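In this view, the complex is presented without one of its protein chains, the others remaining in place.
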Amino acid sequence: MTKKKIGILGASGYTGSDAVRLLARHPNAEITALTANTHAGKTMSEVFPHFFMLDLPRLVEWEKVDWTRLDAVFCGLPHGTTQEIIAAVLKANPGIKILDMSADFRLRDEDSYAQWYGHEHRAFELQGEAVYGLTELYREKITAARLVACPGCYPTAVLLALVPLAKAKLIDVDDIIIDAKSGVTGAGRGLKQNTLFSEAGEGLSPYSIGSHRHSAEIEQEIGVAAGSAVTVNFTPHLIPMARGEFCTSYVKLNGATPDDLRAELEKAYANEPFAHVTKKGVLPQTQNVRGSNYVQIGVVADRIKNRAIVLSTLDNLVKGSAGQAIQNMNLMFGLPETTGLEQIALFP
Amino acid sequence: MTKKKIGILGASGYTGSDAVRLLARHPNAEITALTANTHAGKTMSEVFPHFFMLDLPRLVEWEKVDWTRLDAVFCGLPHGTTQEIIAAVLKANPGIKILDMSADFRLRDEDSYAQWYGHEHRAFELQGEAVYGLTELYREKITAARLVACPGCYPTAVLLALVPLAKAKLIDVDDIIIDAKSGVTGAGRGLKQNTLFSEAGEGLSPYSIGSHRHSAEIEQEIGVAAGSAVTVNFTPHLIPMARGEFCTSYVKLNGATPDDLRAELEKAYANEPFAHVTKKGVLPQTQNVRGSNYVQIGVVADRIKNRAIVLSTLDNLVKGSAGQAIQNMNLMFGLPETTGLEQIALFP
Amino acid sequence: MTKKKIGILGASGYTGSDAVRLLARHPNAEITALTANTHAGKTMSEVFPHFFMLDLPRLVEWEKVDWTRLDAVFCGLPHGTTQEIIAAVLKANPGIKILDMSADFRLRDEDSYAQWYGHEHRAFELQGEAVYGLTELYREKITAARLVACPGCYPTAVLLALVPLAKAKLIDVDDIIIDAKSGVTGAGRGLKQNTLFSEAGEGLSPYSIGSHRHSAEIEQEIGVAAGSAVTVNFTPHLIPMARGEFCTSYVKLNGATPDDLRAELEKAYANEPFAHVTKKGVLPQTQNVRGSNYVQIGVVADRIKNRAIVLSTLDNLVKGSAGQAIQNMNLMFGLPETTGLEQIALFP
Partner (left out) sequence: MTKKKIGILGASGYTGSDAVRLLARHPNAEITALTANTHAGKTMSEVFPHFFMLDLPRLVEWEKVDWTRLDAVFCGLPHGTTQEIIAAVLKANPGIKILDMSADFRLRDEDSYAQWYGHEHRAFELQGEAVYGLTELYREKITAARLVACPGCYPTAVLLALVPLAKAKLIDVDDIIIDAKSGVTGAGRGLKQNTLFSEAGEGLSPYSIGSHRHSAEIEQEIGVAAGSAVTVNFTPHLIPMARGEFCTSYVKLNGATPDDLRAELEKAYANEPFAHVTKKGVLPQTQNVRGSNYVQIGVVADRIKNRAIVLSTLDNLVKGSAGQAIQNMNLMFGLPETTGLEQIALFP
């Protein structure tokens, strides 16, 4: 098979670089364009020295790329900037596959987008064809899509844990509390005081309670599963680790037992290569998925009657971003879904 | 004022050593006995080299101490071993003040103790006089006590956040979910695989869900405040930091608003030197209390109607253990409550 | 004693904030002015939330301070900006005491300053009266000084280890190799990519080899001790910890033994409150001094004949900066040298 020619928009950020890390060793991919407008002209290893052993194209401005020569594009740009660029890319090459790792095409509702992101959608004509790229839930649509809006890291962790339960009406979707914990890479490579080593290290701080934009995606998709509008509690905390995300979801049971929940999840993911349900008594932990595309989900009984706790964990840059994007790309190109993604967690 | 003569039982553990750290600079205390049966004969700086600048008594077996010459004893022994030793100490010197940092005298109910700790209480005759040492809640009784059972680190954080709310009937005590996060010192200095640097670092893992013994203390004291038996959800997670504890408590409101909760907490702690309620919009974080005896408590609105989130944080070895014990000792000796405890958090 | 009125220039940086942390609990100090030009108008706890319990003056621009009402000023400004400001402060109040924690008055030679710092000295008329503030070496001059140039963190660690040996001619000053390791706070609070948690965490990188400006101070002071110009190897590395500095100095012996070196250091620091020499066989470690004003120094034999290894460690923000400045202030005001500085290391 000839290798697919891949471009990466926003290669100087962490999601872009993790796409490079994985695609550089993907047997069916060839990285042929890397963009980073503020670093244009530099080599990738000037920006990310751990790529010293790779022979990669130099970073260029996105306007300089000949999109007609590419088969697929990964987009790791900040939200808000992506919509117009993707519209331009698709105009230049309507047959190209787009793996958008930004938030720009995740919300189907135009008003909801405007409300959560603070500005009107800039390419809403494309939103209709965008498929929400949570592979396990939308595999068929992704396979046929041109534009895939890969979910946020938190939504991936939460939705894989809760959607099957909401669909099966095992839980009360009006009483979902999600206590979420993220490593610092979740905040990106931009320079912020609170992500300095000396500030984030050896400490824990909550942030964006009640206002984190990933709430919107979570509510959209649980709403789809439940067949009704949903409001969830989503409370994120910053944890002193680089990678990893852990969601502790507190749910009210509709007559079901914790074992019923586990059974439902096991059924849903029985044939999934990356979504794993732990055995009764085994607790997921971020260490088990660091650097990998795997998700671990567990169910624990609550001492409060008629309640359960659902635990889920993933690597925010892999299954939570670049890895899932590649998983989707594999589907879109008819490749085995696991190609290039079977790295085991780097532990310790 | 002559200095009070202080002994520390279990000086080779972390709560013992933090008591030494603080008492060595306390203007009214003189450390005159240190016990550690497995390290008897060693100097303290062999066991904790950061005490190299102090002139401390050598570690001895607890049986070798002449308790009649001491004014107070801090006990940092593991639970289960403490009851008989404290009984022996009090027999040798009935006038001595006991600051127990273990779990041995925290539960007032004999059956509850047996159920959570797996063995019968070995000095239940003393339980009746033991005062639960949460200073802000039991100040008067502590002042008059001989035996103070200092609370666990998690209970201190949770109870300071929730007891005033339960007392004022602002929250529904049958629907309390406590997502708790602790630094690794919470597990003590014993050798365990999961607290090795290479295992706990750069990762997050839940533990003891539904079975953590601190649940019992939390339920006992919220029960007292509410006037009825209570079962809470208490879900602890291990965080890659040495010190610090953060509790995110999800509560259902009895018609109150989040602002009402904050106002109630502000009223409760208006004159407290160590318990601080953050202003609306300011979130507590462990960095603000590391190494100090302060507690920070905050209230945030929930997007789910009729719910709120109460955040609380402290240093598990200080306000969560040795610091609160010293705060209690100050009361018991008629000293200003803040003596020796006003260190500001070590940040960064 | 009435409290001395203290101002802090550059209170929004880490050395400034550590000065606040310590001075706020200093029995003879009252913080009456805090400057931070880019944060003017804010409260200190907006900039450093761990000061929530303190009642501090609001941050102002340095030009707004009435210097005639202050007894002493600590300066935590970046190098290069300090000279003119200090000149202005001294003009406004010639009797004020200046504790400069920047690099602006450390080098006695005008050309050397220009060479290492890339611009001409802007207040060289003051350099003559500036005393190099390494307390243990210049105590008498500091006591009498108006302007004290507190040394850099690395020079403090290195010079306390090597100056007594150079003075006593026990080592060959032409063959000194200093492998230095620093925590990330050494790089300050400014936003830099390499000090982000995700970049500096879980990794080690050398930096500024052969070009670190602290080399100049080290060479100046070892030169004074040896009575001749000296060039040293100084190779710093960034370590994933917030505080702490460790210097491993490889020295050639002039006929002396490692035990002779230790004896010389013990003699030099026999009466020093903060400089401690470890016993034979005990190795210094940063954990022993974290958050404290203590320095630990050790000597180890080398397997290579006629060589030894001298180890030294301190907290870069305390004995390496704000703590030593306060130690000097105590001398300048005739206070006991240890006042407000006896905190023991925060371990763990």
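When the chains are written out, they are named A, B and C in that same order, and each has its own residue count from 1.
Here is the rule we go by: contacts are C-beta pairs under 8 Å (C-beta built on N, C-alpha and C of every residue); 3 or more make two chains touch, one makes a residue touch a chain.
Computed from a predicted model, the values in this text were never measured in an experiment.
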Task: May I ask you to name the displayed chains that the omitted chain touches in the full complex?
output: A, B, C
Which of B:I31, B:M44, B:A180 or B:A200 contacts the chain that the document leaves out: B:A200
- request: Consider the whole complex, including the chain that is not shown, and state which of C:I177, C:V224 or C:A263 touches that chain.
  value: C:I177
Query: So which of C:E129, C:E202 or C:D259 would be touching the chain we can't see?
result: C:E202
Message: For chain A, which positions touch the chain that isn't shown here?
response: 14, 17, 21, 24-25, 48-54, 185, 201-202, 242-243, 276, 278, 282, 285, 287-291, 294, 296, 342-348
- request: Please give every residue of chain B in contact with the chain that is not shown.
  value: 14, 183-185, 189, 191-193, 195-202, 240-242
Statement: Contact residues on chain C toward the hidden chain run 174-175, 177, 179, 181, 183, 198-199, 201-207, 209-210, 215, 231-235, 237, 239-244, 246, 248, 250, 283-287, 290, 300-305, 307, 309, 311, 313, 347-348
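FYI, only the chains that are shown with their structure count from here on.
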- request: Taking all residue numbers used at the chain B/chain C interface, answer same if over half belong to both copies and different if under half do.
  value: same
Whole-Å gap between the CA centroids of chain A and chain C: 45
Task: Just give me the whole-number Å value for how far the CA centre of chain B lies from that of chain C.
output: 36
- request: Return the residues of chain B touching two or more other chains; collapse runs of consecutive numbers into ranges.
  value: 201-202, 242-243, 285, 287, 290, 348
